[in-house]
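As you look at this complex, bear in mind that one protein chain is not there, while each of the others sits in place.
Presenting subunit A:
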Amino acid sequence: MSGFFADIMWSDIGLATLDTLVMVSVSLVLTVLIGLPLGLALFLTGPGQAWERRWLNVALSAAVNVMRSLPFIILLIVLIPVTLALVGTSLGVAGAIVPLVAGAAPFFARLAEAALREVDRGTIEAVQALGATTRDLVLRALLPEALPGLVAATTVTAITLVSYTAMAGVVGAGGLGDLAVRYGYQRFQTDVMVVTVALMIVLVQILQMLGDRLVRRLSRR
């Protein structure tokens, strides 16, 4: 490398990329673990569904809406005490996980709910007519039927998390966003900013491609 990119510390970029990958994957796993049950609850407690609970549905829905209406940057700051209590630090990769999951889980829950709504009403009813418990219905019908939609939702969420990690960089989370801000913005090293942004674009493309492929393989319609 020479010219424009001559002054870049490539090892820094490598480490930052790794940080971003760790943040995205760890928070994605936690987001799905929390968001999927939440999405199921939103769906099942809804009107006319197997576990209809009017007020629980209203409460869950309102809570999710509140979390989703907070700009992520605000969430990052507001959650600092919570993060400190949970992981002992609000800095670095570990400190970023809590706000990332808090921001992404409600988002994923809504996407999961939408994917579950796509499951054919007649199919759900037919499975209930077979004498299924709600558990049977969820595990043997709803989740398998909604799987392609849930994978698509996971892809969208992963990509959202990539941009969230960049924002988390602003409050010292590490990763590519942090690098872009520290070098590109604060020290006017435009070359670093260009490289980090390019890497994020590549990451997003790869995630989308993998997600789309998986959805295509799973679709049986």
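The definition used in the following text is that a contact is a pair of C-beta atoms (placed from the backbone, for glycine too) under 8 Å apart; a residue touches a chain by one contact, two chains touch by 3 or more; residues count from 1.
Methods note: contacts and distances are computed from a predicted model.
K.L.:
Report the protein name recorded by UniProt for the chain absent from the figure; options are "Cytochrome c5", "Succinate dehydrogenase iron-sulfur subunit", "Helicase Helix-turn-helix domain-containing protein" or "Cell division ATP-binding protein FtsE".
P.N.:
The chain we cannot see is, by its UniProt record, "Cell division ATP-binding protein FtsE".
K.L.:
So which of A:21, A:34, A:56 or A:132 would be touching the chain we can't see?
P.N.:
For the chain that is not drawn, the touching residue is A:132.
K.L.:
Just to verify: which one of A:34, A:87, A:147 or A:170 makes contact with the chain not shown?
P.N.:
Residue touching the absent chain, from the options given: A:147.
K.L.:
At which residues does subunit A meet the chain that is not included here?
P.N.:
120, 122-123, 125-133, 136, 140-141, 144-145, 147, 218, 220-221
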